[in-house]
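Before I ask anything, here is the structure I am working with.
The other protein chains are all here in position, but one chain of the complex has been omitted.
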Amino acid sequence: MTNQEALTDYVLRLGDSALILGQRLCEWCGRAPAVEEEMALMNVGLDLIGQARNWMEYAVELQGQGQDADQLAFTRDAHQYRNLLLVEQPNGNYADTCARQYFYDAWHYFTLKALCDSSDARVAEIAAKGLKEVTYHLRRSSEWIKRLGDGTEQSHAKMQAAIDEIWTYTGEAFIADAVDEQMQAAGIGVDLALIHEQWRAHVEATLQEATLTCPDMQAYMQQGSKQGIHTERLGFILAEMQFLQRAYPHSTW
Amino acid sequence: MTNQEALTDYVLRLGDSALILGQRLCEWCGRAPAVEEEMALMNVGLDLIGQARNWMEYAVELQGQGQDADQLAFTRDAHQYRNLLLVEQPNGNYADTCARQYFYDAWHYFTLKALCDSSDARVAEIAAKGLKEVTYHLRRSSEWIKRLGDGTEQSHAKMQAAIDEIWTYTGEAFIADAVDEQMQAAGIGVDLALIHEQWRAHVEATLQEATLTCPDMQAYMQQGSKQGIHTERLGFILAEMQFLQRAYPHSTW
Amino acid sequence: MSAEERAFQEKIDAEIKIEAKNWMPEAYRRTLIRQISQHAHSEIVGMLPEGNWVTRAPTFKRKLQLMAKIQDEAGHGLYLYSAMETLGADRDDEIERLHRGEVKYSSIFNYPTLNWADMGTIGWLVDGAAIVNQVALQRTSYGPYSRAMIRICKEESFHQRQGYEILLTMMREGTDEQKAMVQDSINRFWWPSLMMFGPHDSDSPHTGQSMAWKIKRHTNDELRQRFIDQTIPQLEFLGCTVPDPDLKWNEARGHYDFGEIQWEEFYQVLKGNGPCNRERLRTRKNALDEGAWVREAAMVYAKKQQQKQQQNAA
Partner (left out) sequence: MSAEERAFQEKIDAEIKIEAKNWMPEAYRRTLIRQISQHAHSEIVGMLPEGNWVTRAPTFKRKLQLMAKIQDEAGHGLYLYSAMETLGADRDDEIERLHRGEVKYSSIFNYPTLNWADMGTIGWLVDGAAIVNQVALQRTSYGPYSRAMIRICKEESFHQRQGYEILLTMMREGTDEQKAMVQDSINRFWWPSLMMFGPHDSDSPHTGQSMAWKIKRHTNDELRQRFIDQTIPQLEFLGCTVPDPDLKWNEARGHYDFGEIQWEEFYQVLKGNGPCNRERLRTRKNALDEGAWVREAAMVYAKKQQQKQQQNAA
């Protein structure tokens, strides 16, 4: 695998996760628990999809096959997607959405922070642009973990259940494969072990403050997304997200 | 409008309604209230989708544009669909599904029965083939209306709510447009006023036996499907149903 | 007329804004609460027809635009609820009343969005019609409402241009199928957009008092005519038509003539029989009901935090 090939995959992973989580947030439109949350969810989603676009624009340049970012985002099938299994999990109730968001944000924040020092100037630039937004995302979702964890008895139970439920999807991000190793060696990508440590510390502190029990860090973790093996959810997300691009191919909108 | 054009539309309406309701029944797979109902729902769905195929095969012959039934079913967008608004309504709980099914079955049964005498031999043949199946569908769904209506207090309330909820979509089938009139005049189509009378009698009798209150027959009825104006539901049904055909066009499966 | 009432009316006549702490007639307050809450609800319910397509937007650019627009609408809702609360009304109460069907939101949102062009049409025609109303309301007599309108109008104009640009792109660079989508969308939204201005002046009993109080500054029919006059040239530039055979330029009047609105449909939708009335209201009601435990938890948590701070301070 050339560095360029590995980098393309690496960039795609970052972009796909942001895109799919942004898409999940879009599904909340008009259904959030308060108007303020309508705004916040749409705002976070907007940031993520904007970041996805930045990554994909870089990915198509690296691929050099004349595709544009839209084609890359909206005409691949599930096995070609590289998003984390975490972000394709369903919205569930608000605790489920907050848990998913928080675990992602914590990974995202430390990842982008580290990527600001990437030896690849473009990666560093995109990461730096996103970091400001993601700093807010993480603050916001940490707050919600605490609010729901240390709110009422009911919200505590729901928050704990949401965390336990999604936990099995939180480990995948930190399991390095050949691409991760190659990118780290090239000084382009992050040190996953380090990110994992930072993530773990943040999660443990947040959950403790939220009076929640942190699940077993050694628990069995689902994986597959780095090889394009997803959960059954992704196919349905794509069917909806890509309908227009599929039904009216090669159209200008 | 030539008779052939009107007939194509007429046949498409019959086929699209069967297809979309069959699709809705597929969504129940693995989620029905009992294994016996898994079987029954899949069985009814199978009949409906089989009938849809028969209608579509005829429709593409009438169109004479070299399409096959699969292309007709799986590559039109929502505004080209002619299914009743009734059948695209969501599954809801089992009472909702039973109400939708019953109101459709009663219309379907009397329609196919009348179409057995169509002056168009092919229409008469397809109708006759379907009538046996639909006779069973109507018996089955009538039974469920009674079971839930005259079952427990809870099931009665749910059944009544389901009927009241879907009622506004039950009138459209009986509102004749130019196509209906032309087809009736040609001896090909049915007399909608007559079907409406039969439907009404069946509905009133069934609901009464089920100890349910029949909603106002004069209530405001939603319409639009005959002109391709649907509810927002249909687009999502199609996005899922047509994913493969859109993502991999011109493929043999 | 009491002295207070006279002073109030004189202020109005002198184009001095009424502020929250000023005396005002109870009917003026009630009319404003009704109008502002209706406007706020419309912003929130108005997110739904767009939310219906936000998961299916065709490009990054369009998806981001639509999300930003929806976010703005939530913001407008919040801003308007605040303006309403300066009049002593309570946001939660008003939302309850909406859900009980006692207050309305703009009927236009009871029509379904059936193709992507609807995202353009809603921006161009629906927001366009809203802006005609709102531009007039920038000069409304109640200060907080007037200021909300000034701010909202700016963003709405931006949305309107974006909506028009969506349609223009489809008409100029699109396939035949896309052009057909645009025309289909205009066909469905044209009459409902005209209905947004409300019944004919002759059937609008409250117009007189609202005009006197300068809550309203123009009649329904005046605004409707203004909207048509400014919209038809844009329509022609698009290369589209409206489903009104009677529409034509009247040189003598200096305005477009147009056909009679189907008021029967208007009143049916108002009565709850529009294609999406039940669904829109249910979606909002479910959102509120299912979010109750979240809002409660947030309140309890805030109280706990406050107590901790007080303890730390002590």
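To keep things simple, chains are lettered A, B and C as they appear, and every chain counts its residues starting from 1.
Keep this in mind: a residue touches a chain if its C-beta (ideal position, glycine included) is under 8 Å from a C-beta of that chain, and two chains touch if they have at least 3 such contacts.
What you see is a predicted model; the values in this text were computed from it and never measured.
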Interface partners of the hidden chain - shown chains only, full complex considered: A, B
Identified contact with the non-displayed chain, of B:L148, B:I163 or B:L192: B:L148
Sole contact to the chain not displayed, among B:K158, B:H196 or B:K226: B:K158
Listed residues B:L46, B:A128, B:A161 or B:C214, member touching the removed chain: B:L46
Positions on chain A where the hidden chain makes contact: 77-79, 168, 220, 222, 224, 229-232, 235, 239
Chain B, residues in touch with the chain not shown (by the definition above): 23, 26-27, 29-39, 42-43, 45-46, 49-50, 52-53, 56, 69-70, 73-74, 93-94, 146-148, 150-152, 154-155, 158, 240-241, 243-245, 248, 251-253
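Throughout what follows, only the chains that are shown with their structure count from here on.
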Intercentroid distance (Cα basis), chain B paired with chain A, Å: 42
For chain B, residues contacting two or more additional chains: 77, 235, 239
Where chain C touches two or more other chains at once, by residue number: 56
